[in-house]
Each structure stands twice: as C-alpha cells, then as structure tokens.
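Coming up: subunit A.
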Amino acid sequence: MTDTQSPGGAPPAGAPSIEGRTVLADQDVSRALRRVAHEILEGNKGADGLVLLGIPTRGVALAHRLAALIKDVEGTEVPTGSLDITMHRDDLRKQPVRAVETTELPQGGIDGKVVILVDDVLFSGRTVRAALDSLADYGRPRIVRLAVLVDRGHRELPIRADYVGKNLPTAKTERVAVRLAEVDGHEEVRIGAPGRP
Partner candidate 1 sequence: MKHLLSIADLSRDEIGEIMDTAISMHDVQRRQVKKLPTLRGRTIINFFFEDSTRTRSSFEIAGKWMSADTINLTGKGTSVSKGESLRDTVKTVDAMGVDMMIVRHMASGAPAQIAQWTNCSIVNAGDGMHEHPSQALLDAYTLRSKLGDLDGKHIAIVGDLTHSRVLRSNLLCLRALGANVTLVAPPTLMPSGIGSWAATDSFEVSYDLDAVLPHVDAVMMLRVQRERMSGGYFPTAREYAVRYGLTARRLALMPRHAVITHPGPMNRGLEISADAADDAQSLVLDQVSAGVAVRMSILFHLLSGEGSSA
Partner candidate 2 sequence: MSQPINNSAQTTLIRGARMAGGETSDILSANGVIVAVGADAAAQTGEQAEVVEADGLIALPGFVDLHTHLREPGREDAETIATGSAAAAAGGFTAVLAMANTSPVTDTAEAAERIAELGQRAGLVEVIPVGAVTAGLAGEQLAELGLMASSRARVRVFSDDGKCVHDSRVMRRALEYVKAFDGVISQHAQDPNLASKSSCCHEGELSGRLGLPGWPSIAEESIVARDVMLARHTGSRVHIAHVSTAGSVEVLRWAKAQGINVTAEVTPHHLMLTTDLLAAYDPVFKVNPPLRPAEDVEALRTALADGTIDAVATDHAPHVRHDKEHAFIDAAFGMLGLETALPVVCTAMVESGMMGWERVAKVMSIAPARIARLATQGRPLVPGAPANLTLVDPHRERVIDRSSSLSLSRNNPWHDRSLTGTVELTMLQGRITARQGNVLGSAYE
C-alpha cells in the first residue's frame, strides 16, 4: 500500500512515472533493499523463525525481493506471503469501493514467528495499523516488525519502522511514488508536486 497514492490506493500496474524529481534510481532501490535484508538478519540473528508478509500491491513484490536477498546471504528460504488489509481500513467510506487483494500466508502460519511486515512507503501509519489488526485475525506472532522502502514522515499514529530503505523528508502535500520492476516495468522513487502525480 502506497499511502501517498490515496485517494484510490495503489496505482495500476505499469502506471507511468510521475512528474517531479527522482530520489532513488533503480540501482539505489536494489542497494537500499540489500541493506535492509542485512539489517533484518542482524536484528534476528539469522533467518530462523522469520516470515515476510508484504502488503499489496508493491509490498508483496518487496517481500519477495527481500526473501531472495536473504537466501543469497544465508541460503535459507524465508516463508513469504501477502496480507491484504482492505477489510481493516478505517477510510473505506471516504473512497470508492476497493478491490480486495489476496491474503496468502505461508505454510506453517505465523504463530510464534517473527513476522516482518513489508510495505513500500510509510506515511500516516494507518495502513500498518490495519495490517496489525488483520494479522491478529490469523494468529499470534512472537514478534512483529516493520520494513519499508521509504519513510516519508507525517505519522498520524504512534508507529515507526524497524527497517527503512530511505528516510525521505517531504511536505505533507507532496506525493511519493514507488515504481518496481515486477509491478511497473521500471524502478524508481519520485517525489511529485502536490495534487495529481
């Protein structure tokens, strides 16, 4: 979930890049993710008990990217899945009806695991709040941590990320767009002017 894209949620796959300036080019995205993968392993002292859950749409792609990076380092397959939070959002009535994305938990579930929630942009914190609620419906992880590619500030809830690819100071009205190769065909993070990207 890209908070910045509201209203309307994540842009459709293959969305055109926005006006404005690029803050991470494609090499930068890979580099940032590699660092995040290392930090996760350090924090957990290895890959034991880890589960990566991406928040659709781009969080899922990032979770799979992190899993691959961890495998490169540790040689271990980290169970990876997706967690849709549509039904837990607190702004359903402020926006058009959303398509519901899939939730796919890895075999073995999340009970007693160290769940890393993965999303592209951390903004108000509401998406993460919804994700924590949704997670509780599926089981009881031992620890839940949050990894994001971009933290752009302006939190509206007491939530912070454990692993951040890039801290990006923004004005509240500015728009941040993340583009990933798997979803969009190219890779970058841009800051756009207020209004339509």
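Selection rule: all candidates are chains of the complex that A comes from, given by their letters.
Note that in this section a residue touches a chain if its C-beta (ideal position, glycine included) is under 8 Å from a C-beta of that chain, and two chains touch if they have at least 3 such contacts; residues count from 1.
Only a predicted model underlies this, so the values are computations on that prediction, with no experimental measurement involved.
Enquirer: Could you check which of 1 or 2 is in contact with subunit A in this complex?
Expert: Only one candidate touches subunit A in this complex, namely 1.
Enquirer: In their shared complex, at which residues does subunit A touch candidate 1?
Expert: Against candidate 1, the touching part of subunit A is residues 84, 87-88, 92-103, 133, 136-139.
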